[in-house]
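In this view, the complex is presented without one of its protein chains, the others remaining in place.
Letters A, B and C mark the chains in the order given here, with residues in each chain numbered from 1 onward.
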Amino acid sequence: MIEVALFGAGRIGRIHAGNLVRQKGASLKYVVDVNAAFAQELASQHGARVADAQTVFDDPAIGAVIIGSSTDTHAELIMRAAAAGKSIFCEKPVDLTIERAQACAKAVERAGVACLIGFQRRYDPTFAALKSRIDAGEIGEPEVLVVTSRDPGAPPLDYIRHSGGIFKDMLIHDFDIFRWILDDEARTVYASGSCLSDQAIAEAGDIDTTVVTITTRRGRLCQINASRRAAYGYDQRFEILGSAGMLQAGNARPTEVTAYGRRAVSQDLPEAFFLERYRAAYAAEMAHFFEVLQKGTAPRTSVKDGLEALLLAEAAAKSFREGRPVEIGDARDGRLADVLAAVAAAAQ
Amino acid sequence: MIEVALFGAGRIGRIHAGNLVRQKGASLKYVVDVNAAFAQELASQHGARVADAQTVFDDPAIGAVIIGSSTDTHAELIMRAAAAGKSIFCEKPVDLTIERAQACAKAVERAGVACLIGFQRRYDPTFAALKSRIDAGEIGEPEVLVVTSRDPGAPPLDYIRHSGGIFKDMLIHDFDIFRWILDDEARTVYASGSCLSDQAIAEAGDIDTTVVTITTRRGRLCQINASRRAAYGYDQRFEILGSAGMLQAGNARPTEVTAYGRRAVSQDLPEAFFLERYRAAYAAEMAHFFEVLQKGTAPRTSVKDGLEALLLAEAAAKSFREGRPVEIGDARDGRLADVLAAVAAAAQ
Amino acid sequence: MIEVALFGAGRIGRIHAGNLVRQKGASLKYVVDVNAAFAQELASQHGARVADAQTVFDDPAIGAVIIGSSTDTHAELIMRAAAAGKSIFCEKPVDLTIERAQACAKAVERAGVACLIGFQRRYDPTFAALKSRIDAGEIGEPEVLVVTSRDPGAPPLDYIRHSGGIFKDMLIHDFDIFRWILDDEARTVYASGSCLSDQAIAEAGDIDTTVVTITTRRGRLCQINASRRAAYGYDQRFEILGSAGMLQAGNARPTEVTAYGRRAVSQDLPEAFFLERYRAAYAAEMAHFFEVLQKGTAPRTSVKDGLEALLLAEAAAKSFREGRPVEIGDARDGRLADVLAAVAAAAQ
Partner (left out) sequence: MIEVALFGAGRIGRIHAGNLVRQKGASLKYVVDVNAAFAQELASQHGARVADAQTVFDDPAIGAVIIGSSTDTHAELIMRAAAAGKSIFCEKPVDLTIERAQACAKAVERAGVACLIGFQRRYDPTFAALKSRIDAGEIGEPEVLVVTSRDPGAPPLDYIRHSGGIFKDMLIHDFDIFRWILDDEARTVYASGSCLSDQAIAEAGDIDTTVVTITTRRGRLCQINASRRAAYGYDQRFEILGSAGMLQAGNARPTEVTAYGRRAVSQDLPEAFFLERYRAAYAAEMAHFFEVLQKGTAPRTSVKDGLEALLLAEAAAKSFREGRPVEIGDARDGRLADVLAAVAAAAQ
């Protein structure tokens, strides 16, 4: 039996709790949240206790922690969990800064604990099946990846101000998809963007629409188009052209009803937002975490994946600011390299 | 808290148990199965106890029973549960004979307990959404219903021999869909059929393929086509033409991958069989049962629905044997009426 | 060069003329129509002359006639053309009576001329491709055919009064599809029907909605559902279940636009009516006719096919009137047999 503590009793925390208690050999012991009422309600529902972080890290019975609290707490909790020898499941992103994300990676490595970063899309049944079919050679050599990633609407401005910007907040998922699906690394990143839906977003220092081009070390090409607002809902698709064919990953729909009316033949819009669309993905992700813990295998979405996606987000943001393609060499060897060196020095 | 006993620890019993323990205010107390090992395993997983039927009915703490045991046990368990004042969730069919099904209906009525019959298709998200849209008037007056119902492959011959025949075993679901979707009753039933996939099925006294026509009291028309074997899997669709449009209920697929290969553009086959296809339906059905228990509302699939579907199955079998349309008046006033009268007399 | 005369300068006549003049080795010489203005306009457009029927049949240069005039003229024109040794392309139906249709078949046989009946659906690219794939064994043995056939709206009442009824007017196409796709003949026919869209149709002695069941000599099953009115347009689909798979023939759409709006994802309605839907079929049908003329092969839709479809329509009408399945033996041996014998006697 693996006893687990959950940080964060909000929307995503409740999803993780529900999936956790269905795992054989798992038991939810503590819920930690700055909002005592939320923590208490979730703890009651699953027969767990409310606790503070120190209690969790001090309790030798706790084998794993699930970090679903706010982004600014991730890095510290990862480092404390690693220091306490707890296995870690942490929502993306690791952190909004390369430095701290790098420090987390080091801490995890030093402690030798499992650390899964919640890029839940990799566990989506459609995306995972598509990846398996590429790996099985169905489309030959992958050549071009086109990713479409649109939210149903922009979050509140206050969220946007602290989100790290569209590249770290939204596209970080798409950068992870890129690395995973093409099994390749970026050579250059070029990002253009605009603020088209609401000028208040521009005033908050962000954009709402972006198109990104990535060229890879192996000469492959990737295009991402993302928007914070699609009038018709949540739109998460990609397609990959290979030398022997093409695979598309489409949206799931709530139902399979087709209506023939006087003006058109129509079907359901895609699932409303990420909690609905990725319901099965969150369940599979948690099952994978316990498989990792029970079998000792490496997590499919590691802290290094979290770091690399963040690096691409930084590079895209730089490209957008400077209006030119950024060599990932640039990113590593220039400003980011300095930072990474400093982090490395500090970590020794 | 409603304490519940589960009869049947097989495949469907495990599905019901998993859905049951997720209901707020529900607790699984007993598991009953002739196979002690099955019962023990399922009871352990959910913190319940193994018991025999008498213990269940004698325990005043038990508020509801879930009957997922073999068909020949349904009627007796329903009648004992009703007599003991327990609420009932019973897998379809109520029974293979009109007489006993009728007796169950009487017993439930006399006891005044809730009794939900497991026509899970009514709880399928696609089917349920379509029904709501008809009820909202989207297609005007319903006129023609076409139901397609195909299993991926025939069950073992031994199952077929005791199944009551294709009309009671397979089409009973489709007869229930007919009554529910059209909100109307049959006036005539005409069934044709053949044994096309395996002559052993004919030797077992059954057919594997049938087409049924139903005319309704309000002049509407229904066609059902059913087969025990579809090479491509489990196929459960229907479409309804109305005066102002048409609605189709399609199959769900495991993933939304579309593949462009050298010869065709392809997508996943439908979900493999009923446990996969109706996963969400089983969950919604159990949630509905607890809603019925907690709010005191009538179940959406009552013991009367079970009886009426069985009556249509009898009428279809008679039509097939006699090669002519059967008036439902015939069925009620002829052989079946005698039977029903006898049952009624015996019940007084 | 084959010189051709066209009877009928209405809507379908113009379609046939346009397809005819694109055939290599074909030349339109005469247009015949009771409406002189229509005849003149069509003749002018294609450099042909207006003529009367006698001129056509007397002109030894005419190799073939195309009969697109009103139904009540078909039989006489076929018989006169056959007598004059002209090859024949005639719109369906051959005639509304078995007797006259039979007489046409005899006349064609005696004259030894080619006679193609315009069951254009067999030439539809979708239907024809599906048939080829069945013939190539893709779905193994065909078992169940489900045909959906709906018009966008009922024709004028005056048309309905002279149409021969829904079975001869609309379902004759579906009966031909049945015979062609299953490559089998009917053993029994059972038809139910209602008048649901407009009571004036009932007063005109017809119905607007029907469902038909056919069992075949080889034990296969066919269901047809047809309606004179579908609010969403013209709907012409079928699907065939075989021992190794299933094939569906869907509707064509005017465009491949998909729209994601605030309420649904929508696509075009099917092509509006038969002229649009079967545009390619009419072209292929005419090309086939000239192939028949130039290569001396048998037409894919013969006068016998016209007669057999009419026989099924009669049987369906009888079944509907009598409320029971009609054995095709009945039809041939009973009233129809008498008729056929009389026709045969008269023809000697």
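The rule is simple: contacts are C-beta pairs under 8 Å (C-beta built on N, C-alpha and C of every residue); 3 or more make two chains touch, one makes a residue touch a chain.
A quick note: this is a predicted structure, and the numbers were derived from the prediction, not measured.
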Problem set entry | Displayed chains contacting the withheld chain | A, B, C
Exercise. Considering the whole complex, which of C:64, C:146, C:249 or C:326 touches the chain not shown?
Worked result: C:249
For this session: Could you tell me which of B:84, B:202, B:244 or B:259 touches the chain that is not displayed?
Result: B:259
Exercise. Quick one: which of A:16, A:92, A:121 or A:150 touches the chain that's been left out?
Worked result: A:150
Problem set entry | Residue among A:8, A:193 or A:306 touching the omitted chain | A:193
For this session: State which residues belonging to chain B touch the missing partner chain.
Result: 230-233, 235, 259-270
For this session: Considering the whole complex rather than only what is displayed, give the residues of chain C touching the chain that is not shown.
Result: 125-126, 129-130, 133, 138-139, 244-252, 254-262
Seminar exercise, completed: Even though one chain is not shown, chain A touches it at residues 139-141, 143-144, 146, 148, 150, 188, 190, 192-197, 209-211, 213, 215, 219-223, 225, 227, 229-232, 235, 241-246, 323-325
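Operating definition for what follows: only the chains that are shown with their structure count from here on.
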Seminar exercise, completed: Residue numbers at the chain A-chain B contact, same meaning over half shared and different meaning under half, come out as same
Exercise. What is the Cα-based rotation angle between copies chain B and chain C, on a 0 to 180° scale and rounded to a multiple of 5?
Worked result: 180
Seminar exercise, completed: Expressed in whole Å, how far the mean CA point of chain A lies from that of chain C is 59
Exercise. Between chain B and chain C, what's the gap in Å when you average each chain's C-alpha atoms?
Worked result: 42
Problem set entry | Centroid distance [mean C-alpha coordinates] between chain B and chain A, Å | 42
Exercise. Listing for chain A: what residues touch at least two other chains?
Worked result: 259-262
